[in-house]
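With one protein chain removed, the remaining protein chains of the complex are shown where they sit.
Chains here go by letter, A, B and C, matching the order in which they are written, and residues are numbered from 1 within each.
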Amino acid sequence: MTRGESSMGNADKYAKVDRDILAAMEKPGRLYLAGLAVTGSLVVIGGILWAYQIRNGLGVAGYTHPVNWAIYITNFVFWVGIAHSGTLISAVLYLFRARYRTSFNRAAEAMTVFALMVAGLFPLIHLGRSWVFYYLIPYPTQRQLWVNFRSPLIWDVFAVGTYFTVSVVFFYVGMIPDFAIARRCKEGIRKKIYSALSLGWKGTERDWRHYAMLYLFLAAFATPLVASVHSVVSWDFAMSIVPGWHTTIFAPYFVAGAIFSGIAMVITLVVPLRKAMHLHEYITDDHFESIAKILLFTSLIVSYAYIVEFGLASYGGNIFEMESFRYRALGEFRYLTWAMIFCNSVVPLTLFAKRLRRNTTYLLVVSLLVNVGMWLERFVIIVTSLAHDYDPYVWGTYRPTYVEVGISLGSFGLFFMLYLLFVKNLPVLSITEIKEHL
Amino acid sequence: MKKTLVAIAALGYFGVSVLLVAGLGYLWYSTGPAPVQPIAFPHTVHAGGLQMPCVYCHTFVERSRSAGAPPLEICMGCHRSIATDREEIRKLTRHYEEKRPIEWKRVYALPDFIYFSHKRHVKAGVECATCHGDVAGMKRVRRVNELVMGWCVSCHRVRGASRDCATCHK
Amino acid sequence: MAGPMVFEEKEKFLEQLRVLVQEGVPGERIRVITPFGVPEVEEILPGKRSKVRFFALVGAASGTVTGFAFTILTSLSWPLIVGGKPIVSIPPFIIIAFALTILFGALSTFAGFLLLSRLPSLRGIRSGEEHGNAFVILVEDGERK
Partner (left out) sequence: MKRRDFLWLLGVISGSTVMTSCGSGKSTARFTSYLLPPEEGIVPGEANFLPSTCTECPAGCGVLVRLRDGRPVKLEGIPGHPVNDGGLCVRGQSSLYRLYHPERLRGPMAREGGKHRPVSWEEAFSRVADSLTASRQGSLKNLFLSGRTTGSLSRLVDATCAKLGIERLPEYEVYSHTAEKEANGLLFGERDIPHYRIENADFLLTVGVDLLETHVTPVAYTRKISSARARGDFLWYHVEPHLSLTGANADRRFVLRPGRERRLLSFLLREVLDRKTPKTPLSGELLAALPRTTASIVSGETGIPSESLKEIANRLATAKRPLLIAGGIGTAQAGGLEVASAAALVQWGTGAIPERVDFARSENYRDVGTLRDMEELSARMGRGEAGIVFLFRTNPVFSLPQRLAFKENLKKASLTVGMGDFLDETLREVDLILPLSHSLESWGDVEPRRGVMSLLQPVLPPLHDTLSDGDVLLRLLGKVSGRGAPGSYEELLHAAWGKRLGEAGRNRLLEKGYAEETLPKKAVSLDGKRAAETLRSAGPTEDAGKPVLVLAPSLRTFDGRSRILPILSEIPDPLTTITYGPWVSMSEEDAARAGLRDRDEVTLTAADWSTALPVKIQPGLAAGVFFAYRDLLPSPPIRTDRRTGGGVEYIGGVRISRTGKTAEVPILSGSFSQLGRGLIPHPVHLEEGRRHDRWTLYPEHEHKEYRWALAVDLERCNGCAACVAACHVENNVPVAGKADHLKGREMSWLRIEPFYEKGEVEFLPMLCQQCHYAPCESVCPVFAAHHNPEGLNVQVYARCVGTRYCSNNCPYKVRRFNWREHKWPEPIDRMLNPDVPAREVGVMEKCTFCIQRIRAAKDKAKDEGRKVRDGEFTTACAQSCPTGALTFGNLLDKESKVYRLAHSERTYRVFESLGTEPSAYYLRGRKP
């Protein structure tokens, strides 16, 4: 809080908050529209390529015989991972009553929801017969046949499905009071929409009582998901017998990785957001510093996991495991492996320096590198492990085709497009909470 | 409060009617079409009136996976002398003399990834009518059962027949 | 005095609220409207704790039960051996049950909230009264001692 305001009356303060934050939702500028156009076209391209792939079969992708999973699953894991930090910030930090949460939670929750929407596409994209995806859903059919609940993929369906639903609810509930405010400040059709979304929220003391309880419980429900969902995702690999996948540390390792990449993505999104919308008063450098600390911490966990992984392989004496990791570090994908280690383990170490933690531009750079690194991590784990497994006769390699690349870019396009739409149409900060903490 | 009750009632009514329509729709779908055959062979006369057993013409039903359409030889066995003046019989004789096999329109068909053996079912004591309905009563044969997996499986459940996928899926 | 009492400052509003309570106005006749949740109000006005939590409990519990029932029953309805694992293998089913626990819990909590705070209220949506960022106290009619 800067000095100027303390003199001003509460009502004005509150009004200012309303103004500042809803200001973000004013007419978009050229840059914004350009961004929308770019991301939009990426989405279209991705869609076309997907259609092409469905038409001609997965052969148009770069899959080979040993490497049956590749970029699509990489993207799936990556996006699910991104989602996690959103929940971490909005739910876990809420329970811990961490003040700086207020500046990030809305942005983070939005990120969670959109990331999951994108992630959810990839299992479908990677299916050999996408058109019968509903076989994966346990619903009563004339076949009288159900799904195999012993398969990790079905765990995925439930874990991710639940995660998505809960996140959406959480996201929406958080915004109900703000909608009430938005409708006050907006006119015309938008007013109508916001009124409807606000469900006619009045803010009587009864409302607030139930609301507080609801929010508390939603936070409580969401919190275990942070751990559970990515554990389940990690089990897609850990439950198999593929050397390089079948290891007990995967669950914690993946969860840490998820939060790591997610925090990075938050920074990637919020730094420009703050600049573009002049929200420096509400999102301060202190806040960034605290986030940066989480980034550093999770980075250390991930690096630890790398060390353990290689350690287990080299000391375990299991020739399959050893070969798998030799190949990972020295095989044809070695550059990606070392790039991953550089981005995820080396670069974040610089955040031990306070000055750098508080330098948002630097944070932005780091976060981008981490995003790259974490994507590479998933790719390396998936592809190298499959390329060299038990029977040397079938050892192979993998090169992505333009179809896979295009669809992946399309997914990024979709994510950022949704995000751009979000910042112009929904309050990017929790207005009521900010007032509460004035 | 009252409003909500009304709303719920309306919703319920709507739901029920949807179910009803869907059910009827399915019924119509399952009792399949009755294609016009190249020769209007009346099962009503042969299986019905004359009480001829199915096996008399569908000779392979007890020996093969496919029941098979009767070879014209069998038809001619009787129709060299019987009802030779009727139009349909003339068609038949023409086919026979010109050595043109008759291509019947399929009424029942299974996808090619399904293994089904008439022999096994007949030997297990399943009546023809169980699946094909009262053919004797049909002037033009009509599919009375949609051959979907659930339909097969239900019967297999009831009779305690194998439900291993590989029993039917090639 | 009837009609809404409107305050700009949270502190003033709370004072007035205390006064009213001391004057012996029964809590159920006082309605307050605030721009954000004010914990103090709950201390001043002797209201019951929200029942939303029971919805949470029931929802979660039903989720767990459904999870296990669903997995076990469906597995038994067509027993197929995979990887030599038993038809009813509890460990994987726990994961499903857990997921459903969270799902049902969250949804029913939300439903509970809507039910208890009478949302969505059509009247509210069709622009109910609007008090901006002010703190408001309403006292329903009734003689003071």
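As a convention for this text, a residue touches a chain if its C-beta (ideal position, glycine included) is under 8 Å from a C-beta of that chain, and two chains touch if they have at least 3 such contacts.
Owing to the predicted nature of the structure, the values given are computational and were not obtained by experimental measurement.
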Ask   = For the chain that does not appear here, which of the shown chains does it touch in the whole complex?
value = A, B, C
Task = May I ask which residue of B:Arg65, B:Arg140 or B:His156 touches the chain that does not appear here?
result = B:Arg65
Note = Filtering A:Ser151, A:Thr165, A:Thr204 or A:Asn359 for touch with the omitted chain leaves A:Ser151
Note = Missing-chain contact among B:Ala7, B:Cys78 or B:Val148 belongs to B:Val148
Remark   = Residues on chain A facing the left-out chain by the touch rule are 56-60, 62-66, 68-69, 126-129, 132-136, 139-145, 147-148, 150-154, 157, 236, 239-242, 319-320, 323, 386, 389-396
Ask   = At which residues does chain C meet the chain that is not included here?
value = 73, 77, 80-86, 89
Ask   = If you put the missing chain back, which residues of chain B would it touch?
value = 19, 22-23, 25-26, 29, 32, 59-60, 63-66, 68-75, 96, 99, 101-106, 109-113, 115, 117, 119-120, 123, 146-150, 154, 157, 162, 164-166, 169-170
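By definition in this document, only the chains that are shown with their structure count from here on.
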Message = From the mean C-alpha coordinate of chain A to that of chain B, what's the distance rounded to whole Å?
response = 55
Request  = Report the inter-chain centroid distance for chain B and chain C in whole angstrom, where each centroid is the mean of the CA atoms.
outcome  = 58
Message = Residues touching two or more other chains, restricted to chain B: which are they?
response = none
Remark   = Residues of chain C that touch at least two other chains are 78, 80
Query = What does chain C use to touch chain A in their complex?
reply = 8-10, 31-38, 41-42, 45, 47, 49-50, 52-53, 56, 60, 70-71, 74-75, 77-78, 80, 82-83, 85, 89, 92-93, 95-96, 98-100, 102-103, 105-107, 109-110, 112-114, 116-117, 119-130, 132-134
For the chain A and chain C complex, residues of the former touching the latter = 9-11, 14-15, 18, 138, 144-151, 154-155, 158-159, 161-162, 165-166, 169-170, 173, 177, 181, 184, 195-196, 198-214, 217-218, 220-222, 224-225, 228, 232, 432-433, 435-436
Ask   = What residues on chain A touch chain B, complex-wise?
value = 141-145
